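Omission of a single protein chain aside, the complex is shown with its protein chains in their original locations.
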Amino acid sequence: MAQTALTIDGLGVDFGGFKAVNNVSLTVEEGELRVLLGANGAGKTTLMDLVSGKTKSTEGRVFLHDTDITNWEEHKIARAGVGRKFQIPSVFKDLSVRRNLEVASCRNPGVLANLRFGFSQQARHDVDRVLELIGLTEEANRLAAYLSHGQTQWLELGLLVTQSPKVILLDEPTAGMTQAETHKTSEIVNSLKGKHTLIVVEHDMAFVREIAERITVLHLGQVLAEGNVEQIETNPKVREAYLGSKGIG
Amino acid sequence: MLEVLFIGLSLGSILLLVALGLAITYGAMGVINMAHGEMVMIGAYVTVLTGLWLGLNIFFAIPIAFIVTAVLGLVIERVVVRRLYGRLLDTLLATWGIAILIQQAVRLELGLSFFGIHIAGLGPGLQNVSVPAVLQGTFMLGSAEINRYRAFIIVVTAVLTAVTWLIMYRTPIGTQVRAIIRNPKMAAACGIDVARVNALTFAFGSGLAGVAGVMMSGFKTVFPDMGTPMVVDGFMVVVMGGIGSLLGSVLSAGILGEINGLVAAGTNDILARAVVFGVVIMIIILKPKGLFSLKGR
Partner (left out) sequence: MSIKQRIQIAIYVGFFALIMCAPMVLDPFWLNRIAKYLVFGMLGVAVALSWGYAGILNLGQGLFFGAGAYMLAMSLKLASPTSLQQGSDRPVPDFMLWNAEPGAPTELCCITKASFLWLPFQHQWFGIVMGLVLPVAIATIIGVIVFRKRIAGVFVSIITLALVLLVRLVVIDAQPVTNGFNGLTDLGVFKIGELELDPYIVPTYYFVAIALCLVLSGARLLIETRAGLILQATRDDQNRARYLGFDVPLYQTFFFAVSAGIAGIAGMFYVVVSEFASPTFMDLTFSITMVVWAAVGGRSSILGACIGAILINMISATVSETEGFAEAWKVIIGLIFVLVVLYLPRGVAGLAHDLIDRLLVRRKAPSRHPVGVTDASQLAE
C-alpha cells in the first residue's frame, strides 16, 4: 500500500468568527494527483495557505509523512518538502531564467553553506533538464521580467520541479492561459505524476479532466465530496452546490 | 505643570501642522514627499518676502503662501511624482532631489545671484519675520502664563485640521480622496479621475505645508536648510499615526509633542528629540501599520 504523503486532520482557521476552513480532513497518497474543486470562497486557497504556513491555523494538524508540520514557519515547511505555486505567478524578475532555476537548485538553504561559487554537475544538469521540460531552453538567458504570462507560469512550475519537494501545491496553474498553453501545462503536470505528490486547485474543467485522478470538493470551508471524475460529476450534492446541471467540462 | 503641558501641546500642534499635508499625500498616494519640508521653508520665505516687498504681515502671508506652495506642489506632482506611480522608494529619492533643487533655488536667489543680482529676503543667510503686536507677549489662563504666539499656532492648527476634516469627510472630493486611500484601482473603476484627484491632493498637502511655514517664520529663524528636520518630524508623525488616518496623525502628533515637552522639561531638548525618535521606532516595530491604519486589502 502506498505511503501517505500528506495528512490533513481536522484543520481549520477562524478569522474573528468567520471559519474560512472548517474541520477539513483529507489524506493524499504518495505520487497521487489530487484536485481541489470548489466555488470561489470555498476555502481552497486558504487550505493551501494553512498547509504551506502562510496562514496560521486555529485548529487541527497537518502531517508531512509522519512529521507534524502544523504552523511551522513557511521556509521550514518548504525545506521539509512542501512546494507551492501561487495563483499570481511569482518568479525573480531581475534574474535570468537560468538564474531563477539555479536559485531553486540550491539543496542547502543556509547562508554559510552557500558562500561558495558555482553549482554542482548534478545541479547544472537538473537545471538543463527542467529548462527542456518547461520549454524555455531558448529563453535561458532572458530576464524573467520579459517573459510572457504563460512562460512565467511555466518558469514558476520549473522552480518547483527543480526544488523537487515531496508535495507540490499548485494554485490555479492555468490561470490566464490560452488553450494551447493550458495543454502544455497539463503535459508538464502529468509528467510530474508519480514522482511527486501533487495537489492542484483549479477551475478550468477541461484541464481538470486532462489531469485528474481523485477530486476533493470543498464547499463553504468543508469537504463536500471525494471521488474520481465520474463520481464527482454524478454526485447530487456537488451538482447542486457547484457544477450545475451540465457536469464537468 | 500646566505650562509644561501647554508647551507640549504647542509642540504637538506644530508637528501636526507640518504633518497634516504629509498625511494626506502619503495616505492617498503612498508618496513619501521629501520635498514637503521645503514647502514649509517656501511658506516661511513667502512671509519674509511679503513682509519686505509688500509690507504685509503674517495674516496676509497665510493665503498667499498657501497658493504659492499649492501651485508648486501641483507642478512637482505633474512633472515628477506622476511618473513614479507605485515606485514608493523612488518617489522618496526623487522628491529628495527636488528638495535639493528648491533649497538651491532659494540659496542662489533663483539663479540671479550668479549674475550679481540679489533679491532681498532670499539668499543663503538668515531671515527674520517680525510678529504683529497683537500676537506678541503672553496672557494669563488661570494660574498659567500662556505665550500668545504659541496659542495662535494652536488655534490655526485646530482650524486647519477642522477644515481638512470637513473637506475629507463632508465634500464629494473628500470622499473621492478617501476612496483612493482605501483602494485606488477600485476608485478608478468607479469612475473617479484618480490622476486629477491625486494632483489636487498633492497641491492641497503642499499648501498646508506652506501655511505651516508661515507659522514657523514667526518664531524660528528662516534659512534655506530649515526644511529637512521638519520633513523627518512630519514623517514620524504620519507613519506612527497610520496610513490615511487623520485621527491617527492628530493623536500621534499630540503624543509625540507631549513626550517631547515632558522629556525636555526633565532633561533637555536634545534628549527629548532622541526619545521621540526612539518612541517612533518602537511603534513602527510593534505596530508596523501605525496606530490606526485605513488601507484596504
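As written, the chains take the letters A and B, and residue 1 is the first residue of each chain.
Methods note: a contact is a pair of C-beta atoms (placed from the backbone, for glycine too) under 8 Å apart; a residue touches a chain by one contact, two chains touch by 3 or more.
These numbers come from a predicted model, not from an experiment.
K.L.:
For the full complex, which residue in A:Q3, A:T67, A:S90 or A:S148 touches the chain that was left out?
P.N.:
If we include the chain that is not displayed, A:S90 is the one touching it.
K.L.:
Using the touch definition from the top, which of A:N114, A:S148, A:T178 or A:S191 touches the missing chain?
P.N.:
From the options A:N114, A:S148, A:T178 or A:S191, the contact with the absent chain belongs to A:N114.
K.L.:
So which bits of chain A touch the chain we can't see?
P.N.:
Given the touch definition above, chain A has residues 52, 74-75, 78-79, 83-84, 86, 90-96, 98-100, 102-104, 106, 109-111, 114-119, 138, 141-143, 146, 156, 159, 163 touching the missing chain.
K.L.:
Provide the residue numbers of chain B that touch the chain removed from this figure.
P.N.:
Residues of chain B in touch with the missing chain: 32, 80, 83-84, 88-90, 92-94, 96-98, 100-101, 104-105, 107-108, 113-114, 124, 228, 232, 235-236, 239, 268, 270-271, 273-274, 277-278, 280-281, 284-285, 288.
The definition used in the following text is that only the chains that are shown with their structure count from here on.
K.L.:
Between chain A and chain B, what distance separates the C-alpha centroids? Give it in angstrom.
P.N.:
Roughly 49 Å, centre to centre.
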